[in-house]
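The structure appears below as structure tokens.
One protein chain is absent from this view; the other protein chains keep their places.
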Amino acid sequence: MVAASPWLAWTILLAPLAAGVAIWLSYLPPISVGKPRNRLAAVLAIAALLTSFACTVALFVQALGGRLALPQELSVSWINLPGLHITFGILIDQFSLLMALVVTGVGSAIFIYATGYMAEERAFSRFFGVLSLFAFSMLTIVLADNWIQLFIGWELVGFSSYLLIGHWYEKPSAADAGKKAFMVNRVADFGFLLGILALWAISAADPAHRTFNFLALERTLPGLVSAGAVPAALLPMIGLLLFCGPVGKSAQFPLHVWLPDAMEGPTPVSALIHAATMVAAGVYVLCRSFWLFHDLPGVLIVIAWVGGTTAFLAACLALVENDLKRILAYSTLSQLGYMVMALGLGGQVAGMYHLTTHAFFKALLFLGAGSVIHGTHEQDIWKLGGLWHSMRATSATFLVGSLALCGLFPLSGFFSKDEILILAREHNLPLYILGTVTAGMTAFYTARLWFVAFTGKAHGHGHESPPVMTVPLVVLAALSVVAGFIGIPQFLGAHHGELHWDVVLTSSAVVAAGLALAWLVYRKKAVTAQQLVHALALPHSLLMRRYYIDDLYDWFVASVQQQLIARTCEWVEQHIIIELFVNGIAALTRALGGLIRLLQTGRIQTYALAFLVGVVWLLSTALRR
Amino acid sequence: MMLEAVFFYTFTSTMIFAALLVVFSRQPVYSVLSLLVVMFCLSALFIMLGAFFMAALQILLYAGAVLVLFLFVMMLLNLQPEALARMRVFTLRTVGTAGAAVWCALMWKLFVSTHPANPLSQIPPPAGLVEPIGRLLFTRYLLPFELVSFIILAAIIGAVTLGKQERSSK
Partner (left out) sequence: MITLNHYLLASALLFAIGLMGIMTRRNVIMILLCIEIMFNAANLAFIAYARALGDLGGQIMVFFIIIVAAAEVTVGLAIAILLSRQLKTLNADEISFLKW
């Protein structure tokens, strides 16, 4: 058993940061503008991330061979005050290794794809600079060994996401979408931070020994709780507060509103951030702190139901969407709901497994969509069609991804989704039913997307994308196929259970039904979509307005926040701070000056009186001695 | 002994009364004439204290020259009796009286506490006659004596310059 090499570990984290800084520095005069800088930026970013990937693979191979003693920690002391000790370090265990592999591996593929997708872009190097920053922030979250470092990475990814969503900031909708993402996340992060600080406060009886460190907390906190040092009611509250973070970052209901709008960003961004990695950070955090939630059944129920509800509601919304990326966005929301639900049901391994497979096929789907957009400059699926003929490679890989998303045997999505459904069957029957129905809907809308956009008559014309874009598609497709067989659950520590034939058969049947229904409606036109819409008019209108949640938030912001809170604050600022304090001091000074001015009358007799008073005072003081 | 006290109290009370008249008279000429009375009483007090030469000088210079000058100027300017505003009277009289009372208390504290109460009659009077004072003036206090002549000169020049009528062409 060896210790992990610090060189490998720190390179994983710092290589993307170095690339980002170098790209930022390349804006200084010596480097010429335009094409050379673009090329430099792309090379730096891709090289850095591939380096991180290589180091991660090296550590992973070591861990696989059993030569690495997990978990391991390498840390550097950052803040060392009496009572406050914060370190900056790397925690290596199965979860962080797997997550780092996903981030660096899928990230490298997407970076390479992006050089082709963003080739005609003016702000090319800025894009890669922020992407590198994002990679560093995401790895900070993944490799963090304490809550504060995690939170720093958390906020940094939020910031990078804001920059990337609003990459084309000249477009007002893109700028607004970036703002919305950041603000919704901020609301969630408030609760998250409160939870972190509460956890720190109770982490030790002696204030000097309080810690943010994951491993230390896991060791000491259960002892403290059982010894009675911590009030029992506090832990569920902390659990719920900590859950706020994932609710925001992983776009759970009701803070899911930012994810569909985040599709304003370039497609590589949507693939990397809003499908594969950042939104999975919430799930990752829940995994990291699972030891805390393990004994809080109430909180677990809340988490499971939030996840399940998100999965179902998002799948409903995907049924009526017409924009290619929006459908995929709602699909992401739905799958994230699955992952959170898995964690709520106690399945750490199942959640991470689905996270990994989802990263593969969802990134594949988004990159495929990007390829379609690049080739046809169209995003509305009704304006596409017959892409199977004009863009063969994209369509084939997209098909693989779609089938993986539906969860068809033997693709990876089947295995991971079924693990979750098995958990639901064991612990919570209503959620099992909800999950199964959602699986059916997933199949329906995915097939709808495929049939409308890729088959039938072509409305426009598209051309296939260059190899720099199609090769990553093929790689991701291959991963989506084999990821079910490479033993991810075993790596994470789960044991092979027996096969639950009833769950497998039910889910396969439901998926087949969804696919068949979609084929009937959209291919065979046996029942047209119009008739369906008429039949289900009320739910349809509800879905078209996205359950009026966006309207609710708009109303809240406009009426309560702006009218009530903002006006009050403005009133306080105007009348109390400015008029009372600032102007008041000036007025007070003027009044005092006015008073003192009364002494200067210019009349001799007043001055004589002043003399008299002075002399009397002096003499009396002298006499008092 | 008794006589001394009688004289003292008589002259002092007259002096104080006249001084009050100076301050509170409406007519300016009455004020000046009351001041004259003050001067005479002061001279009497000086004589009681043995300063004969000074008493004479007081009458000659102060009463004879300075007050006459005042009278001349008043007649020149044709001063009218002044009427004090109501508020002015009240405020300043209050303040003035208070200030005066405080002043007296202070003086009392200052001087009485530091001096033994020796009757002055027991102390031999200094020679306040012409010859001793003259001798002092021309020996020990020669410099101030000469300098004072400069002050008089300056006063004369000042008075003449200030009193000159301005040429109408300027």
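Each chain carries a letter (A and B) given by its place in the written order, and its residues are counted from 1.
Operating definition for what follows: a residue touches a chain if its C-beta (ideal position, glycine included) is under 8 Å from a C-beta of that chain, and two chains touch if they have at least 3 such contacts.
Since the model is a prediction, treat every value here as computed from it, not as a measurement.
Enquirer: Pick out the residues on subunit B that sit against the missing chain.
Expert: 1, 4-5, 8, 12, 15-16, 19-20, 22-23, 28, 31-32, 35, 38-39, 42, 45-46, 49-51, 53-54, 57-58, 61-62, 65-66, 69-70, 73-74, 76-77, 79, 82, 84, 88-89, 92-93, 95-97, 99-101, 103-104, 107-108, 111-112, 115, 117-121, 123-128, 132-133, 136-137, 141, 144, 148, 151-152, 154-156, 158-159, 162-163
Enquirer: Under the stated touch rule, tell me which residues of subunit A contact the chain that is not displayed.
Expert: Spelled out for subunit A, the touching residues are 600-605, 607-609, 612.
Please note the rule applied: only the chains that are shown with their structure count from here on.
Enquirer: Calculate how many whole Å lie between the centre of subunit A and the centre of subunit B, each centre taken as the average of the chain's C-alpha atoms.
Expert: Centres of subunit A and subunit B (C-alpha means) sit 99 Å apart.
Enquirer: Sort out for me which residues of subunit A touch subunit B in the complex.
Expert: 605, 609, 612-613, 616, 619-620, 623
Enquirer: Taking the touch rule as given, give the residues of subunit B at its contact with subunit A in the complex, in rising order.
Expert: 92, 95, 99, 102-103, 106, 109-110
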